[in-house]
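Apart from one protein chain that is not included, each protein chain of the complex appears where it belongs.
Note that the chains take the letters A and B in the order they are written out, and that residue 1 is the start of every chain.
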Amino acid sequence: MKIAIASGKGGTGKTTLSVALAQAADKNVQLIDCDVEEPNGHIFIDAQLDKHEDVTIPIPVLDKTLCNNCGKCGEICQFNAIVTIGDKTMIFDDMCHSCGGCILVCPQQALTEQQKTIGYLDSGSNTINCGQVHQLSFIKGSIKIGEAMSPPVIRAAKKKADQNQLTIIDCPPGTSCPMMTAVCDCDFVLLVTEPTPFGLHDLKLAVETMRCMDLPFAVIVNRDGCGDERVSEYCSAEKIPLVLKIKDDRRVATAYSRGEGLLSALPELAPKLRSLLDDISTWTKPATEGKQ
Amino acid sequence: MKIAISTSGTTLDAPIDPRFGRAVRFLVYDLEQNNFTLVDNEQNLNATQGAGIQAAKTVVDCGAQAIISGHCGPKAFQVLSAAGIAIYHSDGSTVAEALEQYNNGQLQAATDANVEGHWV
Partner (left out) sequence: MKEIVIISGKGGTGKTSVTAAFAALCNHAMLADCDVDAADLHLLLDPEIQQSHPFISGHIAKIDGQRCINCGKCFSLCRFDAINPPQTNDKYTVTPSSCEGCGVCVHFCPEQAIEFPERRCGEWYHSETRFGPMIHARLDIGAENSGKLVSLVRQQAHKLAEDKQCQLILVDGPPGIGCPVIAATTGADAVFVITEPTYSGKHDLLRVLELTKHFSIPAYVCINKWDINPSMAQEIQISAAKNGATLIGTIPYDSKITSAQIAAKTIIEYDDSISALAIKEIWHNFAKALNIEQNQGN
């Protein structure tokens, strides 16, 4: 079962909650940090990330001796990554989306593909004891600084996971391509928000995205009490299950600032999270039913 | 020799468009004939990315051997240089002013891009 932890707005506690859920689980679990622009999960997990690998994408490389500067590659490229000027053909690989069109269209077979590193995967595992002893495997995706495209790194991180194990996916914020890449084909999505106007506004966008993608989801309110009641009112009006409220508590903020997780500040939360995981697995049992 | 100037207008009195890649159009001035033609850069305004690269190609295709613009990013610079086109930056306010600066030898050919790429 794959559960994605997402939110429209950043800083609502996605990572905190992903880590806490993985720690509270009563069976072996994988935690995948798909917030590849700013991965933070590893800070809260004492895992040795001893395996390192590169994430690469294919980019075209030109054999100048074969190229006759016909310009066909530049014509098919929708991303302006190749241009032919007179007797010179130039490739701008940071604009390339790896569609492979130029390779296919080249009449001279002058283009071949080479792998280019755009990010990294670091992984490792650890034994957790938050009431239930289990193994936590951690996979961290991170984008190389200066690279623009995160979806391939997110896809690579997700692919590395064992499909048969309970998997928690910490998603990037927002509702555009990176977030959608992270939540797609998950069995359930938990949207974390805070009870403020910003939180509510961004929650609505996230809800729209979930409905558009036809994914089952529920809402968790973090820092409950710091704002107003409009998030709860919205959820009940929209018939969205609000499955957990985590009280606004300075102990949590302080623990977080030191790189300590939610459960070290509020250990009493562990059984609640465990039963939430159980509930989700019952809701998703017949994969297509039981949503909302 | 022809020289292309990025502009948002259609006459010599029109202001210089400080953008190169996403300039509205180029006024291509023929220094021998003392007349000019206009080349639209319209499709680049909506380009997903790489407007500078395409604008450079447009300039090359219209036969200009030099350009005058406000800013030129690294990719456009690379393409223009590969095609042997000289790049001048002018702080003049109109096309005519920029041409005058050029004719008086007040403009120096750029040796490097003067803005960072905008990526998209």
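We adopt the following convention: contacts are C-beta pairs under 8 Å (C-beta built on N, C-alpha and C of every residue); 3 or more make two chains touch, one makes a residue touch a chain.
Quantities reported herein were computed from a predicted structural model and do not represent experimental measurements.
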Among the options A:Thr89, A:Thr209 or A:Thr284, the absent chain makes contact with A:Thr209
Across A:His97, A:Lys160 or A:Lys245, the one contacting the chain not displayed is A:His97
Note that chain A touches the chain not displayed via residues 8-12, 15, 37-38, 40, 43, 76, 78-79, 97-101, 104-105, 143, 145-150, 172-180, 196-198, 201-202, 205, 208-209, 212-213, 226-228, 253-254, 256-259
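Here is the rule we go by: only the chains that are shown with their structure count from here on.
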Within the complex, chain B is touched by chain A residues 78-81, 83, 85-86, 88, 90, 92, 94-95, 148
Chain B contacts chain A in the complex at 47-51, 53-54, 56-57, 60, 75, 78-79, 82-83, 119-120
